[in-house]
Every structure is written in C-alpha cells, then in structure tokens.
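As you look at this complex, bear in mind that one protein chain is not there, while each of the others sits in place.
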Amino acid sequence: MPDRAEIIARYSAVRASTEKLCAPLQTEDYVVQPMTDASPPRWHIAHVTWFFEQFVLGKFVPNYEPFHPQYGFLFNSYYNLVGERTERPKRGFLTRPTVKEIYAFRHEIDVRMRALLETCDGATLAELLPILEVGLNHEQQHQELLVTDIKYILFQTPLYPAYLPSEEFSASKATQSGEWSSYEGGVAEFGHQGNGFAFDNELPRHEQLLRPFQLADDLVSNGQYLEFIEDGAYTRPEFWLSDGWDLANLQGWQAPLYWLQQNDVWRTHTLYGLRDLNLSEPVTHVSYYEADAFARWAGKRLPTEFEWECAVAKRTSKSAECPDTLHPQFSGGDGLHSIGQTWEWTQSSYLPYPGYRPPAGAIGEYNGKFMVNQMVLRGGSVATPAAHSRPTYRNFWHCDKRWQFTGIRLAEDA
Amino acid sequence: MPDRAEIIARYSAVRASTEKLCAPLQTEDYVVQPMTDASPPRWHIAHVTWFFEQFVLGKFVPNYEPFHPQYGFLFNSYYNLVGERTERPKRGFLTRPTVKEIYAFRHEIDVRMRALLETCDGATLAELLPILEVGLNHEQQHQELLVTDIKYILFQTPLYPAYLPSEEFSASKATQSGEWSSYEGGVAEFGHQGNGFAFDNELPRHEQLLRPFQLADDLVSNGQYLEFIEDGAYTRPEFWLSDGWDLANLQGWQAPLYWLQQNDVWRTHTLYGLRDLNLSEPVTHVSYYEADAFARWAGKRLPTEFEWECAVAKRTSKSAECPDTLHPQFSGGDGLHSIGQTWEWTQSSYLPYPGYRPPAGAIGEYNGKFMVNQMVLRGGSVATPAAHSRPTYRNFWHCDKRWQFTGIRLAEDA
Amino acid sequence: MPDRAEIIARYSAVRASTEKLCAPLQTEDYVVQPMTDASPPRWHIAHVTWFFEQFVLGKFVPNYEPFHPQYGFLFNSYYNLVGERTERPKRGFLTRPTVKEIYAFRHEIDVRMRALLETCDGATLAELLPILEVGLNHEQQHQELLVTDIKYILFQTPLYPAYLPSEEFSASKATQSGEWSSYEGGVAEFGHQGNGFAFDNELPRHEQLLRPFQLADDLVSNGQYLEFIEDGAYTRPEFWLSDGWDLANLQGWQAPLYWLQQNDVWRTHTLYGLRDLNLSEPVTHVSYYEADAFARWAGKRLPTEFEWECAVAKRTSKSAECPDTLHPQFSGGDGLHSIGQTWEWTQSSYLPYPGYRPPAGAIGEYNGKFMVNQMVLRGGSVATPAAHSRPTYRNFWHCDKRWQFTGIRLAEDA
Partner (left out) sequence: MPDRAEIIARYSAVRASTEKLCAPLQTEDYVVQPMTDASPPRWHIAHVTWFFEQFVLGKFVPNYEPFHPQYGFLFNSYYNLVGERTERPKRGFLTRPTVKEIYAFRHEIDVRMRALLETCDGATLAELLPILEVGLNHEQQHQELLVTDIKYILFQTPLYPAYLPSEEFSASKATQSGEWSSYEGGVAEFGHQGNGFAFDNELPRHEQLLRPFQLADDLVSNGQYLEFIEDGAYTRPEFWLSDGWDLANLQGWQAPLYWLQQNDVWRTHTLYGLRDLNLSEPVTHVSYYEADAFARWAGKRLPTEFEWECAVAKRTSKSAECPDTLHPQFSGGDGLHSIGQTWEWTQSSYLPYPGYRPPAGAIGEYNGKFMVNQMVLRGGSVATPAAHSRPTYRNFWHCDKRWQFTGIRLAEDA
C-alpha cells in the first residue's frame, strides 16, 4: 500500500502541471472552440476536475454534496451512464462559469480530494487508488490536448500569436538518422505487464505472430515531406487511400496543417510563433492519409503497432537527450530514434486485444466504445507529459485528424 | 457649422455609451459567437472603432498610418470595396487581440479622432461631419446588437446568468390598452425630411397611397400569445406562411425564443436573469413568421410600414413615462402606445424607396445591398439607444430572426 | 351557365396538351429529379390528375371511391389540410406507379370527370365550375413547369440531348428594339377585373400611386448581357445585392444557367439541343440577383409590377407575330415588345394586395401561404400555355431561381 503523502504529492503534482500549462493563456484563449475536436481550455480544466468529483468523491465520500448541481451537466464529456451533458460542438458557446470560477471549483475539489486521501480508511483507499490513477492519467491526456488545442486556437488569427516566447525555443543538436534496422519475426508477447498503471486497452498481454521486418531508425523529416509535395503529393491520386483523396480535395489540403507560404517561403505556425520551416525537423501535423500516402510514394509502408512495440522492446537505452521544447526535433537514441517527438501513425486499426474486457460501470466507457474507425499511434509527442507514455501505450485517432503532433516512421518487409 | 466642442462631446458620449454597456461583462462573455448572427462583443467594440479609422481617419488624415496593419482584415464586417475580411461565422474563433488590447485600440482611435476634430480645417470638417454622423449612428446600431447578442450569449448555459442585477428591474405602471384607432387613407408623404440625420434608406421623401385602416393602440401581450399557443399555434399549418411552417418544424419551435417550461411553469430568460413569464408584458423575440401567424389566428393582419408611419405622425405626444428597463413593458402613450418597447414587424418588404440612390463608394454598401429578402420593422426597442430611432427609421431583418426585441402590433382594413 | 359540351371540350383540350408536351420524352426522362425544384414529369402528370380527384371528384361525387388509396399520399404537393405526402426532395426516388400506370390513372380520372360533368345536376355544376377552372389553370402552370423541368433534366448529361428536333426551331424575323417609352404617374387601378378567370393573388382590384417612369420597349439581349460579363459581372461586388453576391460565389456562377464555353465559344443548352449562343436573342435563365445586378451595371433599375401592368394596359395591340418556338426570341409589338418570350423580373416583392383574402379550405393554400421571400414576375414565357397568362397575372419565384425562362426589362425614373 503506497504512502498517503506520496499519493497526495503525486495528485498535487499532476494537478499543478495542468495549471502551469495554462499560465501563458489570456482569459480569451480559454473560451473558444474553433473546431469540434479542439475543446476550450476552460472546459478541459473543469472536465478533469469533474472526473475526480464524479468518480472519486461522489463514490467514496458518504452523502457527497456536489460543488454545483449543474457542473455535471456542463463538464461531462461522453459518459452516457452518468447522464446528459452539453453537446460537444457547443462547448465553445459557453462563457460561464468563468475561468476564475472554474479555478475556484478546481481548488475546492483539490481540498476535498486531499481530505479524502488523508482521512479515508485503508479499505476505501485501496478501492479508490486504481480510480485515482485513472483520473491522473486522464488529466495527463487532457494536458496533451490542452497543448494541441491551444496551438490550434492561436492559429485562428493571422496574427499567429506565440504561446511561449521564441527565446525559449531550444534547438536539439541531434540530426536525422538515415539508417534502417532489421527485426526478426516469430511469436512474441505484446501488451502491458507488471504492476504499473496501464489503460485497459493495453490489456490483456497476449501473443502475436510477426514476420521479419525493417524499420527506419528515425522519423521522416520536413525536407523529405517537402520532396513529396514537390513531386505532386496532393495532385496524384495513385498514392492515396480513396477516403483520404476525397477528403484532401474537399478540404483543399496542400501541405501539413500549420504550413503556410508567405512570399514563396514555407513557414509554420508553432507554439513559439510563426517560424521558417526547418527542413531538418521531423514532419508533424499530418493525417493518417498523408502518412500512408507518403509511405506509398516512398515505396515503403507504415509499421504495425506490434512491429513498433517489438522494436521498442529491443532498445537498451532511451532516446538521447533532447531539449524540453514544445516542438518536435530529432533526438537520437538507441534503435528507434526520436521517440516521444511525434506520435507515429501505425497501419493497425484500433481494435480490442484478444480477450479484452472493459471495466464495469461508467468507467468502462473510457476506451472500449471507441474501438472502431480509428488507427493506433505509438510513442508519444513533445506534448505528452513526462512519464505518461509507455512502450505498450496505444493512442488512437480517426484518419483525418491533423491537429495532434503526429508524424511518420517508415517500415518495410524484410 | 456646428461647434467643435459639441461635436467632440457628442462623439465622446456615444463612444462612452458602448463601454458602459459592456461594463457588466466578464472577459469570457466578450469572446463567443453562439450563432452567426450574434457577434462576439469584442468584435463589436473593435468593428465600430475600425469604422472611424477606415472611413474618417483613413480618409481625412494625410498619410494616415493605421493603428495595426491587420485590424482592417480582422474587423471589417461586409465592405467588399475595402478588402478581404474574417469570415463572419468565424468571428467567435478568435481570441486575439485581447479585450484589453481592443480597448487600447479604441482609446487610441478616440485620441486620434478628437485630435482630428479639433485641428482639421473647416472645409475638411464640413466634409467629414456627415461621415462622422454615420459612424456614430452605426455605433448606436451596434449598441443595440451588443445588448441582444449578450442576451443570446448568456442564454447558452443552463445557469442563465443575469446581465444586470434583478433588483434593477423597474416595473412599469402602464397596462396594455385594448383600444383600436382608425386612420384615414389617401396620398401622403413618407420618408425623412429636414436637416437631421437619417440613413439613406429613409430617403427620398415621397408619396404613397394608403387605404383607410385601423391599428391596435397597443402591442400584443404574452398572455394573448399564450392563448395562441394553447390554441395550437405551432401545430396548425393553416395560420402559417409556408416557409415559416417548414422552419418552425425543422427547428422545433414551441414558443417565442427565451421561453422555457420548468415544472409546467412558463419562465423566460431576460437580461435580469430567469423570470416567471409575465402575461401582462408585450410579447417579444418572435420571428416575422410567428407575428404573421398570430395575426392570421387573430383574424387581423400586420400593418404596412407606411400605415405605421402615418399613425405615428398623428401623435401629439410621446409614449408616457416608462422606466428605463432593458425589458419590454407596456408604456402608455398617445395614439400608438408602447412605442420603443419592441420593434414592430410590418408586412412591408425591405425595398428601396422610389428614387433611392445609395451614396458613392464603400459607404454605399451600408444599406442598399441588403434590400431584398427582409421585412421592415418600425419603432425601436428597449435596446435601442435613446434618440437613435425616428418615426421614419427603417429597421430590417430576415423573417426567421428572433433574437432581437421584436414584437407585434395588429392592423386591419377599415 | 356555360354549355356542358364546351366545358368538357375545354377540359379535354387542356388535358391533351399536357400529354402532347410529354410525347417526346423517353420513359427514363419521366423519373428523375436532379434538383428539388425540378419534379419528375411522372409526378407532374399524376399530381395534376390527383388535383381533380381530390378537389372535384372527391367533393362532388357522392361516396367517391379513390382510384388508389395511396395516390393521395404519393401525389399531393403541399396541401397540409388534406394530409401527409411524399417529401418533396424524394419525388425522384420513386419508380412506381410506372409511367404507364400513371397514364392509366389519368385516363380513368378523365373518364370519371367527363361523366361527372355530363351528368351532375345544374347546382352541382355551378358550384363545381370555379374549382374546375382552378384545376385547369393549375394544370397549365404544371405544363410550363414540365417544359422547364424537362430542359433541366436533359441538361444533366454531357450529351445534351434535344427535346425537339433542331429542324423545328423556327427563327423570328423581329429584332430587338432599342427604344424607351415614357409613362405618366398618378393613381390608377391594378389587379384583375371582369368575369374571366384569375387567381386569387390578382385580387382585389385596387389603387396604386405611380410616379412617372420609363420602360425599355424591349428585353435585354444575350449580347448586352455578355458585355456585362466581359465588364466583370461576376467578379465585381458593387453591382450585387449582398445575398446574391454570396450565392453567386458559393455556386460559382459565371454566366446565366445553360451557357457553356466550348473551345472559347459560348454555347447554350436549349430544348432543340446545344446551340451557339445567339447574341440577338433575349437573355434568359437569369436569377433575380443577376437581373438586378445587370440593371445596376446599366445605370437603370427593374420595373415594379405596377409600372409593368400600367404599361401593358396602354398597349393597343399584342406582340407581333413570332414563330411558336420553345425558345425566347425578339418578337416586336406595340409599346412593350417581346411580351411572352421570357418572364420579366420586377423589383416588387410578392405580397398580398390590400384587402386580399385567400379562399376557405385547402384550396386557400394555393397562393396565400407563399407570399413572402419571393419576387413578382410578369408577362409569361415561351413555355407558358397560350391564353394562360394575363396582364394582371402574377408569377413569383425566390430570387435565386434560374431554371425558369426568366429575363430582364429595364426601367428608370422619368
């Protein structure tokens, strides 16, 4: 049984990280929702707080009185089993409670959570801890969304304001590796094992059969992607999945999200403001369709999620040191380089592992009900909180999404 | 030639009124756009400022340097002849410049405007004054929109926050008049005359032929409208124009905008918070389709804009005293009662008067290009700035709009 | 009381005209609905038949048994008071009853109608005749729609099939008159008078006040419209109503409907197949927005419906002889030339005349409920059945419609 002080310290640290991420925001930035996917920051910071109130305080504090009778309606995301909620596309129409009031809500819930964690009996604590851990990992997922949603929000005006001062951008010294590594096939085990936290979708650990394969040691660069563009990427259907070709035409895609041409120079919107496109950085903000089309153009393919997990398991050390910058750069490493810079699209559909069972109750809605129509991404990005990701971690998005820090690693059959 | 001090005082007073209307807002309230029609308050206060910069400073200050090179793009509304602009439905996606920065823009433009008004030569002043007057009336129109847009914005959460404290709601002592008055027909003159300001759409003064008619002395009440509802208003197509019936079904209308049923009690969202529906107040927030359907149900019709103007011209005194409350109430009066409480839908399409010519240049886009597909409203509402409206004033909206303070006065043939 | 034989002959003649118009169709042409406005011919010929069954046989034949219990549902257009019906945009999804079955329905209803007209008593006949007359005029309106809908249907393939052999195109010898005529103002009477048939929307006859005005003797030509295009028609917002400008951009208008450029030559789809654009024909298939923009570009305006009716009333003879061709040509005339070649957009909104009352019952839905959001057109087109139109006839369409034979006559103030 973990130490209560440690538990509280961890809870407090995760909660503080969220607020630190919001520190550079203006009140106005907290409010808007320029597309359905990008929720207003005020909603994020309230929703992750509601999660603790709904699933921890509401369950473990006898006769718990909610902070506000309507916050459940306002800040539930998608849990059908706990009631009605604001329609998702309308989160950006709300102005109340204000940001200040939401912080008051956060802080009061923190007070109540700490009181519960300090005073509840041991049996309650033991029952509560797994849910607390889900809540903290849930909040970390929203920390990543906060970063990506803020980037999208700031992109809306042609002023392209910076989230962080450009002086804080610290350049990596690593360069792209052009090497490939070979991996053996065979039956191996995949999925989470051990006592550490993992989401239900990483379970159960199970066997998969792989064929021998090769992976690029490093991610695809902006320079390589630009070659693809200059070779007709967005005008040549032969590289594209049909759904992707139709979408790219409908939406007029000409480049990854956030790339702009100004006076014939490629520029890109970053969290440090508008910058010249650096060809020696990993390409990011590409959809699955673009990643897949790039791979076909290159005569390669994307890896499966099991190939990726297999390769990572072979590493003996982590990625080399890379500055803690909110912008993907090459970062060296052992075996797979630059892990944690961009999420890496895999050609695996997001499906339940054999034998998967979602948890009982509303918490079972966390992952299971989304296991269709999406692709798995692996590895984490610069926006992923430290220590949140794992080699078995399965991220997932619909194929058209581009506002996450998503990138490309190539694979091929041995 | 008017006195410069007076001009500056008038300019300053109108500008100050806008800021006073915004005083009760939270920063969050300034940002959102829950429907295309309801612009964010931050946009309104910037746009009316840009109007002076574009059409006054930009024209009359030699070598004028704009406050910010991109504010023209950000805050132009619909003037095609002065360039590109933010798409209207996306005004609510922007967070920058912040509210504070926009106020800085406002105040700097005020400084520049006052300097120009104080120092320009007489010829310039004479040329400038008509445009200044348009700018001030334009700002007053946006003051009304601010009030109605704020009401709509605050309606988005089920918290139904109040814009003004409910204690400030001051009830009128007047009651609805049930009388009707008769008016003679014949050829008469309509449209603006004299030296005072009027919009171009009130010109030229011209003759129209009227047939004898009767007008209700007062507006329709909530109680009367509720009778209509209880008699099947929204389920009986025989009362409705075809376009209105289709729209009411598509959008699921059951009552005027802002009416809610809570535990079988009718309540209504007001600028003073959620209140029980007062049956003895004028009905408001109805579309043209509802106003027209009500009239048909009542066996009457709506007046034409000329009947209305004719009747107003016969008044010998204004509406009796009514408290200065941002919510329509009956207010007595001579001839037509309760004028200025709600805009009154007329059965006149918004068309140019015979001989109408828009002004030259971009300012000509102000009214003329909207003269199709809309209906004329007359009279002003509680949200209309004092002294902004006139008997010849022509307001206009598409038939489906409900978020303005729109009401019903009945007419019939003699 | 008219002679029964005459009544039956007139009934039979109108009914036969419909079938004659359909004679050139292939079965396939009867079925499709390429836009909501353009109903399948099979629907037209069934609907006009249902009208007689619903409003004549169903009312005047005791214990009338409908031909088929579901045809009311299938072939009602918009009469809410007689029940549910196929949603309008889905008319083109139906294949049954087949065209052959629909003709069987038509012919059986004709048998029943003739039997009723021959055998009913005099009082019934007297009561029935006004509704019969509405039914026949209704069928004539659908004859015009048949022609325009067929033209639109045949336009869907790049084969551009001809409805009539090109050899049957007979060219007019008349040329465009470039003259203008002046008309006096004053109070005059408008609207239908006398015993002949008129729709309810032409009533009551009433007075209007006109100001002196001038009308172009003839319609605008393709050549003149092409000058407008070459002067930037579709790229210069200053000529356009705001709603029209937005629509033209959204839909990518570059020319009137049916104009095509092939190898830099303007061609136009006609009922006689694809032809080179004849600059010396009246322009047709323009929306209200285009007509209005053309007038503004030309420094003129469109006439009001009363100016038009006033001018027609002054004619002493009809348009000169023009070949009976289903394509607009100049046709000479006295005063106003080329009347009956294209419908002429007026700047009058479609509103009820003062004192207008729709008939009781479902037949009252015929016109009244459409009196909003549309503009009045006058004069008739080549697709209008002979003797169907009148100087007081009010046609009406929404401003965006282009598939009718609509054209332009200019006006200006005296």
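The first chain written gets the first letter, and so on, giving A, B and C; residue counts start at 1 in each chain.
Just so we're on the same page, contacts are C-beta pairs under 8 Å (C-beta built on N, C-alpha and C of every residue); 3 or more make two chains touch, one makes a residue touch a chain.
Source: prediction; values computed, not measured.
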Exercise. Indicate each shown chain that the hidden chain touches within the full complex.
Key: A, C
Quiz prompt | Given A:L164, A:L241, A:L260 or A:V312, the one touching the chain that is not displayed | solution = A:L241
Quiz item: Which of C:P34, C:G223 or C:G364 touches the chain that is not shown?
Solution: C:P34
Quiz item: Looking at A:S12, A:N80, A:T119 or A:Q193, which residue reaches the missing chain?
Solution: A:N80
Quiz prompt | Option touching the unshown chain, where C:K20, C:K90, C:K173 or C:R357 are the choices | solution = C:K90
Quiz prompt | chain C residues touching the omitted chain (full complex) | solution = 26-34, 42, 70, 73-74, 90, 92-99, 153-154, 156-159, 161
Quiz item: On chain A, what residues meet the omitted chain?
Solution: 78, 80-81, 187, 206-209, 211, 237-238, 240-245, 288, 292, 347-349, 351-352, 354-355, 369-373, 399, 413
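In this text, only the chains that are shown with their structure count from here on.
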Quiz item: Among line, ring, star, complete and other, which one matches the pattern of chain touches?
Solution: line
Quiz prompt | Same-residue or different-residue interface between chain B and chain C, half as cut-off | solution = same
Exercise. Please name the chain that ends up farthest from chain B once chain centres are defined by their CA atoms averaged.
Key: A
Exercise. Let me have the rounded angstrom distance from the C-alpha centre of chain A over to the C-alpha centre of chain C, please.
Key: 59
Self-check item: Between chain B and chain A, distance of the C-alpha-averaged centres to the nearest whole Å
Solution: 46
Quiz item: Which chain A residues reach two or more other chains?
Solution: none
